[in-house]
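The other protein chains are all here in position, but one chain of the complex has been omitted.
Take a look at subunit A:
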């Protein structure tokens, strides 16, 4: 069984995000980029499946500018077998990515597609679900644990207030949550091997996908600054303020 994983190039989680002066987006020039952490978890899970013999090949997919090749290369260094890059400088929204993924899925016929539950830049949490809908496949979101057996996959899902166990038929789309696994460090030998692994580059047009944005970003702003706190002298004063000023009790 082939497993397809999607990896998105995002601003590194350690970088302090700065909004552009004209409020059209966030500053990405000269900013360190890395693989979306939820996608690292997806890659790790796919590689573990291959190591256990549940998968035969792991394909890393990315869409975006040429530099996304570096993100794919990171997945290859972790242990993925080959990469597919849909190269475009256009702004890609979740629906466009889902359509591109569908086109590649139609071509590659994987048994499982594993994607991060969301990317840490736009926090959309949509691509996996949209892809499943476009494919007409089962979907297991927010995976905390996966078990592949006999043409189906058991997914332990992280839901509000606990964990939910479901069993879905394959082929299926899985979206990963934070606790599914701890991604490995890419090893020196694998980093060197990754150099030689193939990355196929495709264009959205060639896949017959219209990636034009369907949503319009009106304005991007910094979160409001937190107001300074105050000190209270007594519990009675605290209760009074909570009741009359904050209105929370």
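Miscellaneous remarks
Assume contacts are C-beta pairs under 8 Å (C-beta built on N, C-alpha and C of every residue); 3 or more make two chains touch, one makes a residue touch a chain; residues count from 1.
In the analysis below, contacts and distances are computed from a predicted model.
Looking at the choices "Glycine cleavage system H protein", "Acyl-CoA dehydrogenase family protein", "assimilatory sulfite reductase (ferredoxin)" or "(2Fe-2S)-binding protein", the name in the UniProt record of the chain not drawn here is "Acyl-CoA dehydrogenase family protein". The residue from A:73, A:102 or A:117 that touches the chain not shown here is A:73.
Only one residue in the set A:34, A:62, A:88 or A:141 touches the chain that does not appear here, and it is A:34. Interface note for the absent chain: among A:53, A:189, A:208 or A:247, the touching residue is A:189.
Taking the whole complex into account, subunit A touches the unshown chain at residues 14, 34, 70, 73-74, 77, 184-192, 194-195.
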